[in-house]
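Here is the structure we will look at.
Only one protein chain is missing; all other protein chains are in place.
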Amino acid sequence: MKRQIPVLLVFAFGVFTLFQFFVPHESSEWVYEFLLDWILIIGVFAMAVGIWSLFRVSVEKIKTRKSGWGYSYITLGSLIAMMVFGFTVRNGEAWGWFFAFVAAIVLAVFLVIQAVIDRGKAYLFAGLAGLCVAAAVVMAALDPAWSIHFQTAEGLQSTMFRAVFDYTLIPIFATMFSLLAFFIASAAYRAFRARNLMATLLLLAALIVMSRFNPFLQPILGEYVAKTSNWLMNVPNMAAQRAIIMGVGLGIAATALKVVLGIERGYMGKG
Amino acid sequence: MNIFDKMMLIDRRWVFLFLVVVAVTAYVFPHQIPILIEAEVRSIHGFIDTLPKGSIVFVPMDYDPGSMAELHPMTYAIIEQCWRRELKVLVTALSQNGPGMADQALRDIADSLRLDRTYNGEFFEGREIVNGVDYAFLGYKPYPAMVILALGQDFRLPFPLDYYGTPLDSLPMMQGVSNFDDVACAVNISGTNATDYWISYGQARFNFPLAIGVTGVSTAQYYPYYGSGQLFGIMGGMLGAAQYEALADNPGLARSGMPIQLYAHLVIIAFVIMGNIGYFATRRARKRAAGGGRSTMEFTTFLWATFAAFLTLATFSFLYKDNPLYRFAESLVVGATTGYFAIILWHNGLIPKLVYERLDDGHWYYFWLDASRPYYLIPAILGIMIWTRFSKKYSWISRWPLALYIGIGAGAAIPLEMKARVNEQLSAMMREIDWSNFVGHGGFNLIDPFSGLSQLIVFAGAVCALVYFFFSKAHTGALGGMAKFGIWILMIGFGASFGFTVMARISLFINRVQFMDTGWSQAAWDTTNPNYHAGFQIFFWLIVLLVVAYTIFEIVKHVKRPKEADQVESG
Partner (left out) sequence: MRYRPILLFLLILLCFTTALGQEPTDETEGPPDTVVVDSSLLPAPVTNLQARDTEDDNGHSVTLTWDVSTDDGSGRDDVYMYMIYRSMSPEGPFDSVGVAMKGATEHVNSSSKDRAQPDFMPDHTDYYYQVGAVTVGGLITRSDVAGPVQSYGQFFNMGRIPVFVFVVVFCALVVFFVASARKGADLYVRPLAGIEAVDDAIGRATEMGRPILYVLGLGTAEMVATIASFTILGRVAKRVAEYQTKLIVPCYESIVMAVAQEVVKSAYADAGRPDDYDEDSVFFVTSLQFAYVAAVNGIMLRELPATNVYMGKFFAESLLLAETGSIAGSIQIAGTDEIAQIPFFIVACDYTLIGEELYAASAYLGREPILLGSLKAQDLAKAAVVIIALAGLIATTFGWPGFAEALHVEN
């Protein structure tokens, strides 16, 4: 029951989607589209499990006072605040008690965490958390400046939700990505040494292609650099990519087949 | 320790610092650099230029703000070209963080369309761009592969409503437009693996003309598809974008970033050469002018932008070492992104699929009261089964939906990968060898990539590289020779691909420098004031000064206690 049913499910759905590819009829399409919705919906429910895991790990850090445990509050606080922003919409220009409401909810969650950690004073912290929730409910009910929307997507356009995304997440993502400019330089410096034939080939090909984009080197090295780098991209690189693409295709097909047939059950921890 | 030892063992932070100084210097003294335009970029520009008015160009913008530096210039150039040519544009954003950014970009470009412009000698009168008439923006849905497959059936299937919540059927430009059959071409601008899906699940399955604009790093990966005719054009990274801007006669951020690229490149090449000299010696012994600048900036926006600038610097501080600033940014971003993603899934996944449905008249009705889709209870129950993970005793039940999930993915992958990877590449390998041009055009030219000899090398290289992947035969004898040649080809290919990427990565840094300049300083000072740029410069040089001062401080500290450090190591 615990092991056989999953294997059967993998087999049944795997074989169906495998053959669906060859059946263009509407009925097969309908089922396939429905299955795509399953994947989406299961993914949405699974998100709760992920958030639960993030909570567990953070609370564990706070509980054991692991070095840097204070940062866990920042993580949890920003998580809750972001979710509140995504469900609330202002009804005009005024903010009203909005930020107090957000603070009350974040505080309530922190107090619940404290109650979980400090079992001795659990009732005290749980009581305080209850007060915070009550305050939040009162504010939500009485403040006309903003309202809560769970069922419609207005929250995605709310000022705070967009602002946090534009001014907090984007700069960090973009900067994180731009660290690559530095890492590619240090990786090239560290690894591109003519140690053996293979490393030399890698180094030479990289240097030629890099210098192609440099008009200062072009007068010195002549147009052959541009042409050679073009040749390197279109000939050896093309050959390498073709072989990898085909090899990977066969590897994927073989692995997927083993999974569908139940030969490989590593994804369930059974080899 | 002689100089050669030192050349080999430079702390990577020096590489970082040097790169910053060079890039910033190049940025502060801007100048133009000539650009060579390649055929694969020219073909996209040409294709769009000759489309009849009113045709629909599909532009999936599948990238995050992280790839903005390289891809935004392409989007701006292409969409502006489309609108100037009176083509209609259909946009999706199959990347989680993309929709907001794509929406902003569309508004920006629409703003610049109000201005009269002359491109390549042709005059274009400014006009108003109308949402729903000149463009439709469908927004984001998770799982790009699934969305693309669904788009191939009908655009309304994954996107019954557009990004702004309007039903697709009530948009004038979507009348009679059902799927890929009704678009003239698609230009996928992507910083994610969605491009793979556009090729293998989109173009290969539904056969429409597809061109791509990708980050420099992935460009090399898609050349085989260009070679096999599945793509009619490729723009790679900031250089590709700069080429497109040059073709469209519409210089933007990509062209202005080119100088930094070149100098930073030189630095990297110089460092690689230095490292190798040391190795051998020791062995022997910017913001677009369009759209009408915002003249005043709200104080709150200024605060936000300053916070963004602070976070940018906090993240950069990671280059030096792990520190509380970085840790703060990291904790903040982990929490906020998880919250963001949960909200997106809730509003775009759970609600429209399971709970509520929006009617054409804009009203919402409670989904379960309607009996038309009772079978959606099945996935809902499967989703709830995942929650048995919260219990130790019943967590085995959660394996069912997981198994189903894996089964659907694995089963669909077998024929799709066989077709997109094996069949298509095999067809491409069987191209006729051009005997008439065996040694290259214009006499003997070994480095003509389209000569018969080069084609033969591609074929032989691919075969030998495949032989390298033989697992059940020892690599000896003739097979060993082939495998050896195969790994050489692989290494040359990897080297070339790496070299190609360096530029793309530097452009990311350029984007951050441009942000600190235009993005932050515009928020910080009134843009109508001609001195605002000077204000930024003062700020920036202060930072540079701080960094230099700190570096000197570290060196002094290091010089003072070299012996202690040795003792620690030997102990």
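Annotations
We just call them A and B in the order they show up, numbering each chain from 1.
Just so it is clear, a contact is a pair of C-beta atoms (placed from the backbone, for glycine too) under 8 Å apart; a residue touches a chain by one contact, two chains touch by 3 or more.
If you're wondering where the values come from, they're calculated on a predicted model, not measured in any experiment.
The chain not shown here makes contact, within the complete complex, with A, B. For the chain missing from the display, the contacting residue among B:207, B:300 or B:391 is B:207, taking the whole complex into account. Residue A:248 is the one among A:103, A:194 or A:248 that touches the chain missing from this view.
Touch with the chain that is not drawn comes from one residue among A:169, A:207 or A:226, which is A:169. The chain not shown here is touched by just one of B:163, B:318 or B:488, and that residue is B:318. Although one chain is hidden here, its contacts on chain A can still be listed: residues 18, 21-29, 39, 42-43, 46-51, 53-54, 56-57, 60, 67-68, 169, 172-174, 176-177, 179-180, 183-184, 186-188, 190-192, 202, 241, 244-248, 250-259, 261, 263-264, 266-271. Summarising the interface, chain B meets the missing chain with residues 12, 52-54, 64, 66-67, 96-97, 143, 153-154, 156, 169, 175-176, 178, 181, 191-193, 204-207, 215, 217-218, 220-221, 315, 318, 321-322, 326-327, 329-330, 333-334, 336-338, 340-341, 386, 389, 398-399, 402, 405-406, 408-410, 413-415, 417-419, 422-424, 426-427, 429-433, 435, 459, 462-463, 466-467, 469-475, 490, 494-495, 497-498, 501.
Heads up, the rule we're going with is that only the chains that are shown with their structure count from here on.
In whole angstrom, the spacing between the mean C-alpha positions of chain A and chain B is 16.
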